[in-house]
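A quick write-up on the structure given underneath.
Only one protein chain is missing; all other protein chains are in place.
What follows is chain A.
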């Protein structure tokens, strides 16, 4: 038996008395588990899942407008006027109430953007209307569904992630709406639907990004979507309610219940993270 004269040290040059495969009892004492654990409340989880539901509601609303226009239940002029009014109110709310910047200098840029949208939409709508004449309706609906799914996947929900590509999501949504617009009765219908699409997929997310974390907004959107679907088709409404429940209620519940299985280990082997020192 050897005399252990020196205590075992955690380096390579001092432990000559010990055998090479010796494991000290201080092994892994620097291991820490779940250091940065954040307690997520149920409300936060539901609101986080609600971001996806919000976007889904927007899509449902847009499709409902299309169905109304296609079946002739609503006149395109009415839609145009109403949606323009809503857009104007939303714009003013965003600029004046929610943003602190001086809105004089951004007014010109915004007007220019609006002008581009309107002019291009109006000029190209006759072409867009006859674009898919010879393609069957089922193909069009399938393409639109596919494009909307891509829009949902790549949308920027405010979470930093590698898969987010806001331009791809916007382009997919516009592509899908052009596909739908080509099925309508007249170029003006197509123009109205296109304007609606721009308002829903380009302008509304900007406004809603200010309203993140608000349960009221979420609830209002879900209700509107359910009502819109109820007027269109009962089956779709039930399907939508199921999906919403799954996404907004079931998934956060699972997420919270399985938090206790979380086991992140940290230790001195992690990469050093350099923080800025604020002087």
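Following the convention adopted for this analysis, a residue touches a chain if its C-beta (ideal position, glycine included) is under 8 Å from a C-beta of that chain, and two chains touch if they have at least 3 such contacts; residues count from 1.
Here, contacts and distances are computed from a predicted model.
The chain absent from the displayed complex carries the UniProt protein name "Phosphatidylinositol N-acetylglucosaminyltransferase subunit Q", chosen from "Phosphatidylinositol N-acetylglucosaminyltransferase subunit Q", "Dolichol-phosphate mannosyltransferase subunit 1", "Apoptosis-inducing factor 1, mitochondrial" or "DNA-directed RNA polymerase III subunit RPC9".
Of the listed residues A:34, A:113, A:186 or A:223, the one in contact with the hidden chain in the full complex is A:113.
The residue touching the chain not shown here, chosen from A:174, A:200, A:222 or A:237, is A:174.
Here one chain is not drawn; of A:52, A:74, A:202 or A:249, the residue touching it is A:202.
Residues of chain A that touch the chain left out of the display are 112-113, 116-117, 120-121, 124, 127-128, 130-135, 165-168, 170-171, 174-175, 178-179, 198, 202.
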